[in-house]
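Left out: one protein chain. Kept in place: all the others.
== chain A ==
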Amino acid sequence: MPDQTPLTPPEPESSNPGRARRAAAPRRNLLKDFFRPNRGQFSIGIALLLTALLVVTTIRSQNAQPEFSNVRQADLIQLLDNVTAETRRLEDQVGELEQARTELVSGADRDQAAREEAQRRLVQAEILAGTVPAVGPGVRIEILDPEGRVTAELLLDAIEELRDAGAEVIELNDSVRLVMRSHFLMDEQGNVTADGTVLNAPYIIDAIGDPATLEAGARFRGGLVSEVEGDRVEGSVTITQLTQVDISTVVTPPTNQFARPR
């Protein structure tokens, strides 16, 4: 192996042959020296051993230690300043976002509240207009009229008195839902008609409201009971307080011809 000539690119023929020889000589010595133990190699070996030891140990210790244990104080302070500034900026951003969220949530709440309010008004309007069935506590008033002397005016007074007493929905004979434009008439045969429907005795008035107040509203002196059971009509009235009065008759509201919202 010491006699092997190493593979080198052919050296250009320089003007100084001595230099070429000198350049060629170390080339051959190189390979020989590489495999011959001598003091130079030994010292380089020691140095490389130490260096390799240092490198491996440093790499291991860098991996084992937390990230910033080798950084200098000035660098650490600068890092801390950067991180603090970033934290402050992010906190500001968080505050802005939270405020936006609160506004959006409350806006949605307001939206919801408006919607619920509109729904409530719709329900009220429907009950008043008589377009939906209604249910609630109330009274059932039964008027027996053996003499047939109950008039439309009497019924109208009775209804008005019930309304005064807080009746919210009133139905007659399970067939006529009383609304704002309801009217009582006497037809040619002398029957009482309400909204065009003939009513026959016994007259049954279903009213939704506070039962005790409604009964009191019917029984007061000069009211429905005294009128019907008095000398002029000589009928009889039965009032029943109910915890649930079902009123299922509905009307179709006609469209206004003249009135418009202002």
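The rule we apply is simple: a contact is a pair of C-beta atoms (placed from the backbone, for glycine too) under 8 Å apart; a residue touches a chain by one contact, two chains touch by 3 or more; residues count from 1.
We adopt the following convention: contacts and distances are computed from a predicted model.
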Chain not displayed: protein name in its UniProt record ("Small basic protein", "TIGR02185 family protein", "Polar amino acid ABC transporter inner membrane subunit" or "Cell division protein FtsL"): "Small basic protein"
Of A:Ala47, A:Met186 or A:Ala216, the one touching the omitted chain in the full complex: A:Ala47
Sites on chain A contacted by the missing partner chain, in the whole complex: 8-9, 11, 26, 30, 34-35, 37, 39-58, 60-61, 65, 69-70, 72-75
